[in-house]
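Just dropping this structure here.
Omission of a single protein chain aside, the complex is shown with its protein chains in their original locations.
Let's turn to chain A:
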Amino acid sequence: MALLTLSFILLVTLGLGLLLQWLPARGSLKPTYPQRAPFLGGGSPDTHAWNRYHIRYYPMTLLLIAFEMEMMFMYPWAVVFIEKGTMAVMEMGMFLAILSVGIVYAWREGVFRWQ
């Protein structure tokens, strides 16, 4: 039932969002082509915006994957934490310590600089 309710809320809200955009604009003319030029502070675009683009922070996104996998283990760990006591602390402490070494290394390598 919970899944049904969530899907229902997702669908009706999505519908509302689309309807609010579509209803007032239906039947109106599309903007003219000069008006459709993307805003470039007065300049006119020579290319699509969808070009090769060097995102300067991409090594960080790779590091994130390691941590995201770790979160998967952390959810069940959080539920049994008090039951397992010190053992749970030790295990996750070791795991986090290893990952922290990774962060320190990445920091030294300048991963968190927008270079």
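Worth a mention:
Here, a contact is a pair of C-beta atoms (placed from the backbone, for glycine too) under 8 Å apart; a residue touches a chain by one contact, two chains touch by 3 or more; residues count from 1.
Throughout what follows, contacts and distances are computed from a predicted model.
The listed choices are "Transketolase, N-terminal subunit", "HPt (Histidine-containing phosphotransfer) domain-containing protein", "NADH-quinone oxidoreductase subunit H" or "ABC transporter domain-containing protein"; the UniProt protein name belonging to the chain that is not shown reads "NADH-quinone oxidoreductase subunit H". Across the interface with the omitted chain, chain A contributes residues 1-2, 4-6, 8-10, 12-18, 20-25, 28, 30-31, 33, 35-41, 45, 48-50, 53, 55-57, 60-61, 64, 67-68, 71, 74-75, 78-83, 85-86, 88-89, 92-93, 96, 100, 103, 106-107, 111-114.
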